[in-house]
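A quick write-up on the structure given underneath.
Note that one protein chain of the assembly has been removed; the remaining protein chains are unaltered in position.
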Amino acid sequence: MKKHFREWSVAAALGFILVALAVFAPPFYHPQPLLSLVTYEAPTLIVAVGMATIIICRQIDISVGSLFAVCGVCGALLLDRGWPCLAVLPVSMLLGALMGAINGGLVAGLGLPSIVVTLATMVTWAEALRWLRQGVLVNVGHAQWFGFTQGEGQLTIVITALVILLINAVGLRHLAAGRFIYAVGTNAEAARLAGLRPRLITFLMFVRLGTLTGLAAFLAAVQAPTLQPKPDNGLELKAIAAVVVGGVAISGGRGNLWGVFCGVLLLTVVSPISPALVYLGIPSYWGKAIQGAIILLAVVADGWRARKQKF
Amino acid sequence: MSSPTSSPPGWKAALRSHEFILLAVLMAEWVSFYFAGTHHTSHGTFGFGTADAQADILRHTVEIGLLALVMTPIILTGGIDLSVGSVMCFSEIVFGKLWRDAHMPIPIAATGALLTGAAAGGLNALLITWLRLPPLIVTLGTYSIFRGLAEAVTRGADVFAEFPASFTFLGEKSWLGVPVQVYVFVVVAIAVWLLVHRTTWGRSFRAIGYAPEGTRFAGIPVERRLALAYVLAGTVAALAGLIYASRLNQVTAADGTGYELAAITAVVLGGTSIFGGSGTVHGTLLGWVAVAVLSEGLAYANLPRELGGMLTGVLLILALSASILPKVLSNWRARRHTGTSTSQPPPPAST
Amino acid sequence: MSAVSAPLLALRGIAKSFAGVRALRGVDFDLQVGEVHALLGENGAGKSTLIKVVTGAHQPDGGSIEILGQKIEYLSPALTRHYGIACIYQQPALFPDLTVAENIGLRLEPSKPLRRVDWAGRRTRAADLLKRIGANISPESEVRSLSMPEQQLVEIACALGSGARIVIMDEPTASLTQKEQHLLFAVVRDLRKSGVGVIYISHRLEEIFQLADRVTVLRDGQSVGTNAVDDINENKLIQLMVGREVSHIYPPGESAPGEVVLELRGVGCKASGVRGVTLQVRAGEILGLAGLVGAGRTELGRVLFGLTPADSGEILLNGKPVAVTSPQDAVNRGIAYVPEDRRRHGVILEMPIAHNMTMAIHQRIFPGTWLRFGAERQLALDYIRDLAVKTYGPEAPGGSLSGGNQQKVSLARWLATKPKLLILDEPTQGVDVGAKSEIHKIVRRLAKDGLAVLMISSDLPEVLGMSDRIGVMRGGELVSILPGHSDAHTVMAAALGQRGPGGSA
Partner (left out) sequence: MKRNLMLLLAAGLALVACSKSDSNAPSGGGDKKPVIAMLPKNKANAYFISCSKGAQDAATALGVDLRFDGPTKTDPSMQTQIVEGWINQGVDAIAVAAEDKASLSTALKKAQSKGIKVLSYDADVLPDARTFFVNQATPEGIANTLVDEAARIMDGKGEFAIITASLVAANQNVWIAKIKERLAKYPNLKLVTDPLPSNDDKDQAQQQAATIMNAHPDLKLIMAICTPGVPGAAEAVKQAGKVGKVHVIGLGLPNENKDYVHAGVTDSVVLWDTGKLGFLTVQVANALVKGTLKAGDKEFKVGDTTYKIDGDNILLGEPTIFNKANIDKYDF
């Protein structure tokens, strides 16, 4: 309990809100709007899983929003051409992996700072997408919900996201590879001396985040009959915020995916599109401010604890 | 690790050449857009090569330029401020509220906005210095909260517009052919340049960027220096907000979205190390102008303006790689030289 | 000490250059089975580079490496593990955010990525290893919560657990307490008994004579001699290291103390564990502060400098009570503190020497905060000449200097403040012998000119050789003040808490 204090406190905050909703606004638990909300944020969870490991690895990637948009649009264009979902999914993931590899190559290969590299690729991909597509909607039509019914489609998406979370959370904890990521994040030089290959691991983390982003983009693209190309979707900061709220240290080496899961859920529940606010009688335009307050609170709590520990 | 001793280092020369290269890029941009984006008719000259076009490029990007200017000291200290765009917007909202809803005169409302910006910067500084938190996450938090507050105060929709001419002259009028806000910008630019390059404060920013603990051990009040950088950023962000509001004659909760990244781009392109310590204000100015001319010049040359963003990204990578490439190449060469063949491990020792 | 035909490790003519600077120019070295082979040399002699070649962190430009008579073409950190080479670095190369058990696990387990982590197994193994070296550390604690010596012990546990045949120890005792040192020596002797070869690097000659079988001296990237320790004495070793006969390192003291500059009355600080320190330092006097690591000496220095302000007692400067709550306060009141960790706290490596030297006197040399480059340069030139800093000019970055010269820059920064009280924290740690002697002369001269000096040092000969009086600390308290001509035994006894002459435990 003491060891994972941070994760537990986020979980407690989440639990508190969920209980409050159960007491004061039971209609929040109507399955349909809740499922829609969760489905809508499922891609965010997948990206946050990738982002968490990048941050644990002491890097950061602010290009995921652009990657997400590019993969989504490319996937949607293929769907529009009549490609089956099962063929488009790997293409989308591969494309994400490729763009992740470019980030990773520049960061791990040339040793450039990740925040600047991904800032540059963010701008480049976003503008390329704007240029080539001019923001025109893409028809996904028949492929909405993979061609299943809405309920099935939504469940598929949510379950996929949860499975990804589960695999990664367990892998990060119980596979040697997962521990290598922590090792690189907490002390790359020591990792090298211990016989690991920090550059390779860093590179792979970027590829992995790209792949997950490709997957997430695909899962977002099939949620509506048309896809709007939006490179400035703010996904990068949303994912980073969820990761930070979930207790992953921006300085690397600390945190786990269960905390990130709680972070994503917490921010989802209070997001401007969440029915929770409406049921609690809070105007939706307060959503962002509340999210901001939660992020700041998490940040301050971290600082406060560190400060207290020092003395 | 033995450190090489006598022989003047190359990093200074590299820094110098970085700015020269940037200047060359800027000149190349300017010349090519001059030829591709200017046309002469019997009525006169139109397009990129006119004073009006140049003035408009400045007017359109002066806000980002201001943010980039004050982002420079922050990045020199090894920090970052993601909240400047949000702070800029929130200050504007405060300005609008004070003027329209509290019926305050423009100067008082503007002062209120500047104070709001300073206070927002102060909040960043407080959290960073007092709780010793990484600036990236502190300002990520304030980034969301100030944007969120702006939306909450305006209910996501309220708009302040139709300011009096006594205010809009700041963004719309010119003196001696130069837009009014450019004078403001020049004053701020000179002030920031002097601060960074000619005062002990600027020296301290660098020292903090290189070694925060070492700076503290030298008896320099690190917290106060950091606070100055962040409060300055907040205040100037509010000033940028006022200029923006007067240029567009309106204030909405979406103003300044993404400006923080544009400002960071200009700073990094200008040769300031994202890890802190090295960098110059004139480099930032060059980086800012290079991006501004690129993105607007393309439109004059009837090229897609999106190309500007793409080229900025590529330029950023090139600028970074250029500084690091010689080192990487020599590393690779060294690795190739030693070969990568692995020999069999020796048999286990029997002792 | 069995002389087996094929040595465990044989290096022949190892050469390595960095950016044109030749760090190693043909080093020969060999390590036999069951031998402790000490490696000795001034800073910059190439010891660390040689170690990094052996551990695969650097690739040599020339020469050959043989392990058990077999020629090795290529070494990487991963491969050295395979060959049974383990290294304990000076700065522990651990993962601060992970637990001790995991740290040991990551070092010892195979680097196959797709295998399950055996958490329970890791814990038991870690507990076993820590017990073997007598370290009282929980495998579950995070490394970042451990003290420096404890981290060093974890490193040693790793090396032990790896079943390595070649163990390299780079100044392992630099931050260990006496007790931990004895434990370490026992472990090393154990290793030797089991046939392991130990390369032992240390600046402390007495350790080498206690522990090593043979000693090799490096100078300017070359090996200048390998001897059995029984065949050589300290003087000879120092001569080999510096390349000349060193008659006496410590300049003579001519103590003529003036009035009291600093007086402490029961000064304490809860946060850093300093308790009730009462002492006086006079102008022109060097007060040496001895004690074991963790005795509270550095902490006392930091209290006086305002980094961790005192919360009890009284500090009097020139007879007037003052409150020193920040380094700025301290500087303004004429207190200077030359910190222990030169590279992190003393000198900003990327900044020019001139900038480094003026850092503490911004207000004085730059009135109204405006920089005056001419004045700064002149001041830097003066100090470069005064302290004989070896550099090409005031614009050279601090990182381009050797350790000793960096220390001089750090010293210059504080002399420029024209202090009344100079606190030196380990002024010659990691400084080569030549520079060490120069620094001693400078300090002696400063004292002669009327400066009050408080010198914290773990180097007992230095404390004995330099001090007019010696304060001994233990557990955050000042336990005794001894005269400057005390002998080593008395000081050690006081530091260890044994009842001895003059000691008042």
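Just so it is clear, A, B and C label the chains in written order, and each chain counts residues from 1 on its own.
Convention: a contact is a pair of C-beta atoms (placed from the backbone, for glycine too) under 8 Å apart; a residue touches a chain by one contact, two chains touch by 3 or more.
Please read these numbers as outputs of a predicted model, since none were measured by experiment.
Looking at the complex as a whole, the chain kept out of the display touches A, B.
In the complete complex, the hidden chain is touched by one of A:Pro26, A:Pro84 or A:Gly135, namely A:Gly135. For the chain missing from the display, the contacting residue among A:Pro90, A:Gly105, A:Gly171 or A:Pro272 is A:Pro272, taking the whole complex into account.
Although one chain is not drawn, the whole complex shows that of A:Pro33, A:Gly109, A:Gly147 or A:Gly171 it is A:Pro33 that touches it. Where chain A meets the omitted chain, the residues involved are 27, 32-33, 36, 130, 133-137, 141, 150, 224-226, 228-230, 232, 272-273, 275, 278-279, 284. Take chain B: the residues that touch the chain left off the picture are 16, 19-20, 23, 26-27, 30, 34, 37-39, 41-54, 56, 59-60, 155-159, 161-162, 168, 172, 177, 197, 244, 247-250, 252, 254-255, 280, 282, 285-286, 296, 299-300, 302, 305.
FYI, only the chains that are shown with their structure count from here on.
Taken as a graph of touching chains, this assembly is complete, with every chain in contact with every other. Averaged C-alpha coordinates give centres for chain A and chain B that are 27 Å from one another.
If each chain is reduced to the centroid of its CA atoms, chain B and chain C end up 42 Å from each other.
In this assembly, the C-alpha centroid of chain A lies 45 Å from the C-alpha centroid of chain C. Contact residues of chain B toward chain A in the complex are 80, 82, 127, 130-134, 136-138, 140-149, 151-152, 154-157, 257-258, 261, 264-265, 268, 274-275, 304, 306-310, 312-314, 316-317, 320-321, 324-325, 327-328.
Of all residues in chain C, only 8, 18-21, 23, 33-34, 44, 46, 48-49, 52, 59-61, 67-74, 79, 82-84, 165, 194-195, 307, 326-328, 330-331, 337, 339, 344-351, 355, 359-360, 362-363, 366, 369-371, 390-393, 395-397, 399-402, 413, 417 touch chain B in the complex they form. If you check the complex, the residues on chain A that touch chain C are 173-180, 182-183, 185-187, 189-197, 249, 252-254, 311.
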